[in-house]
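Removed: one protein chain of the complex. Kept in place: all other protein chains.
Labels run A and B following the written order; every chain starts at residue 1.
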Amino acid sequence: MIPELGHFALILALVVALVQGTLPLVGAAKGDDRLMALGSTAALTQALLVLIAFAALTQAYVTSDFSVVNVVANSHSAKPLVYKITGVWGNHEGSMLLWALILALFGAAVAIFGANLPDTLRARVLAIQALIGTGFLAFLLFTSNPFERLSPAPPDGNGLNPLLQDPGLAFHPPLLYLGYVGFSVTYAFAIAALLEGRVDPAWARWVRPWTLAAWCFLTLGIALGSWWAYYILGWGGFWFWDPVENASLMPWLAGTALLHSAIVVEKRDALKSWTVLLAILAFSLSLLGTFLVRSGVLTSVHAFAQDPARGLYILGFLIAVTGGGLALYAWRAPKLSPGGLFQPVSREGALILNNLLLCTLAVTVLLGTLYPLFLDLLTGNKVSVGPPFFNATFVPLCAPLFAALCVGPFLGWKRAELWPALTQLRLAFFVSVAAAVVAAAVVDSRSTLAAVAFGFGVWLIVGSIVEFASRIRLARVPWPESLRRLRATPRAAIGMTIAHGALGFVVLGSVATGAWHLEVIETLKPGEKTHIAGYDVTLQRVENVQGPNYVAERATLAVTTGGRPFTTLQPERRLFVVQRRQIAETAIQTNLLRDLYATLGEGDPNTGWVIRLYLNPLAPWIWLGAALCALGGFVSLSDRRLRIGAPTRFRARTAGPGMTGGTRGPRSA
Amino acid sequence: MTRRLLFLLPLASLALMAGFLAWSLMAGRDPAAIGSVMVGRPAPRLDLRALRDGDKPLTDALLRSGKPVIVNFFASWCTPCLAEHPLFTRLAQRDGAVIVGIAWKNKPEEARAWLAKLGDPYLYAGLDFDGKTGLDWGLSGVPETYLIDGTGIVRYHFRGPVTEKDVTDVIIPFLKAKQ
Partner (left out) sequence: MIAPAIPDRVGRRWVALAMAVLMLATSPSVAVEPSEMLKDPALEARARAIGQALRCVVCQNQSIDDSAAEVARDMRRAVRERLAAGDSNNQVFDYMVARYGDYVLLKPPFKAGTLLLWLGAPLVLLVASAAILVAVRQRRVAAPPPPLSERERERLRSLLGG
């Protein structure tokens, strides 16, 4: 009964989405207030309906209702409750339902928080959002119905892919989708702006919180995925340039570029058509990612159950959304008025450089991901594009990006002098060069490149600190004055400093772990000992343990340093009984400066067990840095000007004739 | 005008990319296919001990006898090998094909027992216990099958089990053409 209720709610949601996707558009074109107002009501209704559908599916999972095909295929009664719930989105149908849910929730959020938007803009944004939703709901209902029944119901299900029975991966998809789908709002704003024929600083300010939110979630989602790969795949790697990873990196790069170019629109009323294009592309690349993961056109360790028919549908949808958006862009964007002028050396110039490099990085990833497919189709030649390719192409392009990153904030708008900006950064420069030299001399004399990259990481951190210090004129004015300036600093600026500095931590962690990790692979019998970086590691015993839905071999490794006990590591090898799959459970001891990482391999008491030990310097910084980066985004999101609409001075300048009357003053509530 | 064209560039790029992706889906391109560089080249070296007791070792000479030869890598632990095995039996018995079987990463007694149970279509049978010959042949797993013409050139390379369709469409015409 409840699954049917969910199915029914989904059908109703599709109908509501169709209404929401059409009538408000008509209303906005004709100036009909009632039709426009329909958008908000419909958005809230749609969100409620999809929420009911999602709750119905969750209920089927929690109660192990094996009359539902989806539950049979992806759940098992012996599974812990938390993985029954996360199992809802651990499969194609359920994850698409999650997509639709997040999409509808974002639509509702626009309806709720968009009170300060002009009526026509809000109506159009909600309608575009609903049209995207229509595509997804139809996809669910016609090709991937999660509520399909099975009769007779089998006594038990097939269980969830063991890899997904893990906290890291269980919550990775929702975060990732919050990012992907968040860009749909940005896309909707871009299309609405093209329809309205105006892009101005006010528009940029309205889009900013949505872009920021999507970007923060995507950052967290990618970081969580990478962390998962680090501890589950068992050889200490954290990024593999797999097509599916690339699929999430591309919208992130485009979204990052968008965040920066939108600043130019907001402050200087320039780069308008470019920013609109980026807004369209960020969401298009999110859809491309979805297509690549689900269509089976590429192989990936992480791919979903793949189906060419679904692939064709998603491709059609991708073409409709992206093609529609880009066609509208080609038609309307040339009419957007060119913005303010500026010299090449200026804040605008620096942000353009940022965009240029970020987009080149995105093109690198796109080419690398799809080239094997292109070449195979055209010539039949098979090539592989893997980590060594990206290390040779992507990584060098980061150098100018990072170099310019610290300089940009020192340049004024419109025209600036490069030299004064550089002299302000001399401390950061010398510190980072010193760090690179020390890294080369002390840590590793073989890899100069790693040392240089390490220097760049330090440059990002120190450069960001210097930028912030100069903003509050630390040590140049008396302390109380600096403190006053600190309090007056907008949250957006604080967020920028945090995010930029955090990137430095990601770089340091990646470089140190990638280039300077230590590795010991040995076969040990119980009682035998090995060494890694000052630690003595003894294999004490290997025993069999019983988990809720797996059996495991667990090794106990006693770690001592200087004769004193330091810690105990217990890596496991789990065999999931239902799926007959083996998963390694690594043991990691971290002190936030390095990870001591152990995995248990095959073996038996006679020959011993293969034990792999890694010492990964600064590894935790990769994910802490990424989390800090997202935190910077959230801090920026809490900026006053995003919370309470346009400040008065700006309103006086931009709200000219032609602006359809919307309330743009501070919102109550 | 050129300015307008510039604004069409994103749409054109999308069309190009979408075209390729659609092509890939429609053509049913297998993304896991790895191709083979062996086709058109002289067959790699063959120097193996015989699988069956009393047989002579397998050498390159087998592949340059003037007659087309089928070389089939198999293993007793390989499930898809079971599926294609009857096809080879029929090819040997009905069509008189010369088939060289090579047991890959297989204990000889297990491979022999497997053949004893299912029938032995191999005129010559060798043992590649450590997989070194397989590596020289660009093997990625079992079963894989190579068609070699009378002059010792590899003409076809099947990765995965040979199917009924492969036999009628490729293997039989190949054997007939070269005789």
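The definition used in the following text is that a contact is a pair of C-beta atoms (placed from the backbone, for glycine too) under 8 Å apart; a residue touches a chain by one contact, two chains touch by 3 or more.
Every value quoted in this text rests on a predicted model; they were computed, and no experiment measured them.
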{"item": "Missing chain: touched chains present in the view", "value": "A, B"}
{"item": "Identified contact with the non-displayed chain, of A:S40, A:S261, A:T364 or A:T497", "value": "A:T364"}
{"item": "Which residue of A:G197, A:P344, A:P420 or A:P478 touches the chain not shown here", "value": "A:P344"}
{"item": "Touch criterion as defined above, residue of A:E196, A:E245, A:E467 or A:D639 at the omitted chain", "value": "A:E245"}
{"item": "Residues in chain B touching the chain absent from view", "value": "28, 30, 32, 34-37, 78-80, 105, 130-132, 134-143, 159-161, 163"}
{"item": "Residue numbers in chain A that touch the chain omitted from display", "value": "89-91, 95, 161, 163-164, 169, 172-173, 176, 222, 225-226, 228-229, 232-235, 237, 240, 242-245, 248, 293, 296, 299-308, 338, 340-344, 349, 352, 356-357, 359-361, 363-364, 367-368, 371, 375, 379, 381-389, 392-393, 397, 414, 521-523, 573, 580-584, 586, 599-602, 610, 612, 649, 653"}
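Basically, only the chains that are shown with their structure count from here on.
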{"item": "Centroid spacing, where centroids are CA-atom means, of chain A and chain B in whole angstrom", "value": "43"}
{"item": "Chain B to chain A touching residues, read off their complex", "value": "3-4, 7-8, 10-11, 14-15, 17-18, 20-25, 27-29, 31-35"}
{"item": "Touching residues (chain side chain A, partner chain B) in the complex", "value": "273, 277, 280-281, 284, 291, 295-299, 308, 311-312, 315, 318-319, 322-323, 326-327, 329-330, 333-334, 370, 373-374, 376-377, 380-382"}
